[in-house]
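My questions all concern the structure below.
Only one protein chain is missing; all other protein chains are in place.
For chain A:
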Amino acid sequence: MQPSMIPRLCVLSLFLVHAFSNAETITAPTPPPHEWRLPDHVPYPDGNEPTPQRVELGRMLYFDKRLSRDGTTSCASCHDPAQGWSDGLATSRGLDGKTLPRASPTIINAAYNTIQMWDGRKASLEDQAMGPMDSPDEMATDFDKLMALLGRDATYRAAFQAAYPDAPIDKLLIAKAIASFERTVVARNAPFDRWLAGDVTAMTLQQQRGFQIFVDPNTGNCAVCHRAPLFTDNGFHNIGLSSFGREGADPGRFAHKPIAVLKGAFKTPTLRNIAETAPYFHDGSAATLMDVVEHYARGGDVKTNLSPNLKTGPLTQQDKDDLVAFMQALSSPIPAPIAAASTRVSHLPVAGK
């Protein structure tokens, strides 16, 4: 054998080894998919920089049931840290046990959303926070009573003064404080994040395979909508839920933008901490992550107005298991001070009792 052949044979054998080992395992893609790293900077609007004082005030308000008309409901009732910042229900339960038409989305990383709500009807977190307080079914806040209470309460008075010196306490200020708190509910320490940062053992091989399927346009094709780095395109899609076939079906985004493709389209949700927020979809119709994957694998149920981007390739049972395993690698632990606060504040006395 000629010496010049040796390097070539080496390359060939390396290639073969690689090709065969690939069948068993998928190594971390090179270069690392940097585009999936969550941006360090949490965006906030002019005039509402989330200072520690604002965050603390917002935390108090977020967990305070006295914000609701009857003292039963805080933001945390439906966006509970212990339930992945959602509520564990198919669709939310409002005041007087009323069943609401849609599921409570997690507020994890909602700070990064460029549009809020399943139908995108709110632009910012500030704008959003006033919604549940105004809604007769959610909190039905009695603002006269609430302002009186906040004005009487020395702790709140001091907290408002520290957060927004000399600003009159009103609805907007409450919303700004709550939004500041929400901007700290950020998940960036999941096995997936550690894997992205270079810890190759942070995700199991099955989870790494699941990620490959997730981004592969020919198989999972999930990342076309659950895009890097937020697992959402901040976009709206009809993914063929069976509820869309029922009479009087929720039109979703179409109610706000009457464009044909938006009939039955809802916002692509983040998949952060998704393993903790079952059941799934805006109507709570999928009980498990495997149910979700099966839904995509069969191309949806009602196919009359499917998003043109909904194209899941053929998936083997192994692929489906891998996708589920990958989604389980997206859970970050809840920051300890917030977890502790949620139990502490829920014992606050209720107004009028």
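Criterion: a contact is a pair of C-beta atoms (placed from the backbone, for glycine too) under 8 Å apart; a residue touches a chain by one contact, two chains touch by 3 or more; residues count from 1.
FYI, contacts and distances are computed from a predicted model.
Its record in UniProt calls the unshown chain "Plastocyanin", which is the match among "Transport permease protein", "Plastocyanin", "Fe(3+) ions import ATP-binding protein FbpC" or "ABC transporter domain-containing protein".
Here the missing chain is touched by one residue of A:42, A:261, A:275 or A:290, and it is A:261.
The missing chain, though absent from the display, is touched by one residue of A:36, A:160 or A:236; that residue is A:236.
The chain omitted from view is touched by exactly one of A:184, A:307 or A:332, namely A:307. Although one chain is hidden here, its contacts on chain A can still be listed: residues 114-115, 120, 217, 224, 233-237, 253, 257-262, 265, 307-309.
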